[in-house]
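Here the complex is missing a single protein chain, while all its other protein chains stay put.
Take a look at chain A:
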Amino acid sequence: MKKVKGFWIYVVLSVVIYGVVQLLINGGILNPFYANTLIFIGINIILAVSLHLVIGITGQFSIGHAGFLAVGAYISAIITMKFQLPFPLALLAGGIVAALAGLLVGIPSLRLKGDYLAIATLGFGEIIRIVFLNIDYVGGASGMQVTHLTTWTYTFICLFITITVITNFTNSRHGRACISVRENEIAADAMGINTTYYKVVAFALGSFFAGIAGGLFAHNFYIIQPGNFGFLKSFDILIFVVLGGLGSLSGSVIAAILLTVVSTFLQDYPETRMIIYSVVLVLVMLYRPQGLMGTREVTDLFGKWKGPKGGNSYGK
């Protein structure tokens, strides 16, 4: 009963946030720069939450997430630009192909642990980027023209779906199995949990949403280039998750908002941006090594009410 109520509060809150922003945009109160920043924040939240599933929940240290962002971006762009098909279809296709890429990468590399997995995923991320760099069909290094189709509405719907699906997954039997893999893989194995399966599922699901984010990302610019998806992009996403607190979905959301705002306003000074970024990280690691939220969720702060933001039941 409580859970159901929490869910409705979450839905109403989401509709209100969406409605208010949309009204502000329609009324011209929010200028296009700010509207675009909001879209960008939405995309980054999707990326952060999708990686949170892989790293925060399942404990698989993957640092090639930008590779799946790239797959979603290019596939969706091909579908709208080369085949003139509708945008929602392109988003979905981008997600699906990214998930397939996730399976392809995940099945061999998730046998590895710790540093080895990190290096393998980093390598795969780079391989994906270099593949696009060498395909003339998508423009190679000079990139591919893309129409601007991403709107606040599309972004918000995708964001809503991402958070809802990942939260429900985390709170399900499957989510608990993923957390048990993070907590202690041997014990999970002994419990009869198919740990490899869950690692791969979490990885593919995370890649799917990264692919969706890729579609939004591609159609929010006029051009996409392989250079947009280098390992620095992967690190940006990783930083959201780590800064927010490993295991905290709301933490990664907050970190994504915070850092996107900071970096948007420092856009014109890319060098300063990296310095400030590093300073922020060093400070957080010094004073809050567990991340902004630790493994807690925002909903924990409201006493008993445990909303759908889930995965919060495991830790301090």
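In the analysis below, a contact is a pair of C-beta atoms (placed from the backbone, for glycine too) under 8 Å apart; a residue touches a chain by one contact, two chains touch by 3 or more; residues count from 1.
FYI, contacts and distances are computed from a predicted model.
Per the UniProt record, the absent chain's protein name among "ABC transporter ATP-binding protein", "cysteine desulfurase", "3-isopropylmalate dehydratase small subunit" or "2-oxoacid ferredoxin oxidoreductase subunit beta" is "ABC transporter ATP-binding protein".
The hidden chain makes contact, of the residues A:N31, A:N134, A:T153 or A:N194, with A:N194.
One chain of the complex is left out; on chain A, the residues touching it are 173, 176-177, 179-180, 183-184, 186-194, 247, 295, 313-316.
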